[in-house]
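All protein chains but one are shown in place.
The block that comes next holds subunit A.
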């Protein structure tokens, strides 16, 4: 390919087209670029690696324990759904156990890191000013950022689920699934429920994603934004455990997280699931608007 040819393309073609109305697909270009950029960071890959390792650890631990002939003592403590005991009978339950194990801390922490870094990290490296003079448009950039964080929520959840499914299939038998209600459903139906559970878990993370994005618009330091978001997560988790504060508990974003187990009832028990979605939507609305208000009016001095 000759250079002259290439230069010609650049010079003759794009008569600057500000009047041109960018199509929807072109707007998706920024989202795609955003997501690819997030996924090409080492840090993101490391986070996904850690998440995928959790089911492996649980699977091996359960395998070793049952190998000892223990047969599994009555499963996970606290409020968590006790899926661990069922893993030895059906590997598919490793998916549920792994999601239940990662949802309280690991998954939201990973989302907090990615969301917290979304705007602050770009401000820190100075790339934010170039995106804005490109011009990405502040609202458009924020939407693309939030969409890519949501995509990361889904990818992170799927990383856990897929890894769990692979490990479960490898170490344990698969077969018909006994729901929490005690009825039997086919393995295919069970798999479908697993996908639904992953979807619910990913949606449960949309609240902290919005919170992290808001924090990210407040500072020019990516590290500070990540630390603050993860710190908030831990604080909220602790507040939710204090009995004296039970009055505020229903308004804390993790309160209904473990409701995903209700997908495994026959029939599906919607009450808590809907409450979870409503709560997440509230957080998205509040912190999403706060992030927008802040980001569209802020002086970009970094």
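Methods note: a contact is a pair of C-beta atoms (placed from the backbone, for glycine too) under 8 Å apart; a residue touches a chain by one contact, two chains touch by 3 or more; residues count from 1.
To be clear about the criterion, contacts and distances are computed from a predicted model.
> The chain dropped from view, which UniProt name applies: "Tryptophan synthase alpha chain", "Acyl carrier protein", "ABC transporter ATP-binding protein" or "histidine kinase"?
UniProt protein name of the non-displayed chain: "ABC transporter ATP-binding protein".
> If the hidden chain were put back, which of A:125, A:186 or A:235 would touch it?
A:125
> Please pick, from A:135, A:173 or A:250, the residue that touches the omitted chain in the full complex.
Touches the omitted chain: A:135.
> Touching the absent chain: which residues on subunit A qualify?
Residue positions of subunit A that touch the missing chain: 3, 6-7, 9-11, 13-20, 22, 26-27, 29-30, 32-33, 37, 40-42, 125-127, 129-137, 140-141, 297, 299-301.
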